[in-house]
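The other protein chains are all here in position, but one chain of the complex has been omitted.
Presenting chain A:
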Amino acid sequence: MAYAYLFKYIIIGDTGVGKSCLLLQFTDKRFQPVHDLTIGVEFGARMITIDGKQIKLQIWDTAGQEAFRSITRSYYRGAAGALLVYDITRRDTFNHLTTWLEDARQHSNSNMVIMLIGNKSDLESRREVKKEEGEAFAREHGLVFMETSAKTAANVEEAFINTAKEIYEKIQEGVFDINNEANGIKIGPQHSTAGGASGAGGAGAGGAAGGGCC
């Protein structure tokens, strides 16, 4: 499908915090209550609109388990945005944020937009991490913060879209070098040659059909 920009995202955070569920809720609009361990990395994609422009999000959902940590590190470099997720009902997942952040900062490009997500906001009764604590952590490290629920879909759209907005603004400000694909940003086919545009038209129909079946 024709798009103005393509952003690559990664989702990181401890195992079981709901990374895959956030992705599933965002791409398929459904929730899967059973925890199915992610092996390595899984891929998902969706189109969004910002400022009247079509933006394609390609999202790599990584495995939270320690054993896969070295594999997931390979994905930091090429990503434009990262969702760093913790579970508000498990204090330890919040405590590990610093490690995740260090890892991300070390291996990613410096302009990567990181969104801090406190997931499972529907489980208010079992909350262990206060919203204020998340806000404070985000302020301290210069992140955007949001509490979400992959189960009720609360704030899920916003989390992905706000991250995209942030990246989009950085592009407008000229912070990102959009011609370097290692930044995780690609310019859409309509910006390139005319030959590509006709191909993209056909692709649009295909993409729509594919999306309909999912």
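By our rule, a contact is a pair of C-beta atoms (placed from the backbone, for glycine too) under 8 Å apart; a residue touches a chain by one contact, two chains touch by 3 or more; residues count from 1.
Basically, contacts and distances are computed from a predicted model.
Asker: Have a look at "General vesicular transport factor p115", "Multifunctional methyltransferase subunit TRM112-like protein", "Tubulin-specific chaperone D" or "Small ribosomal subunit protein mS33" and point out the UniProt protein name belonging to the hidden chain.
Answerer: For the chain not displayed, UniProt's protein name is "General vesicular transport factor p115".
Asker: Just one of A:S74, A:T99, A:T152 or A:Q172 touches the chain that is missing; which is it?
Answerer: A:S74
Asker: For the chain left out of this view, which of A:F7, A:W60, A:Y86 or A:F160 touches it?
Answerer: From the options A:F7, A:W60, A:Y86 or A:F160, the contact with the absent chain belongs to A:W60.
Asker: Write down which of A:A45, A:L123, A:I161 or A:I178 is the residue touching the left-out chain.
Answerer: Checking each option in A:A45, A:L123, A:I161 or A:I178, the one touching the absent chain turns out to be A:A45.
Asker: Which parts of chain A are in contact with the chain that was left out?
Answerer: These residues touch the chain not displayed: 1, 8, 40-45, 58, 60, 70-71, 73-75, 77-78, 107, 181, 186, 189, 199-200, 202-203, 205-207, 209-210, 213-214.
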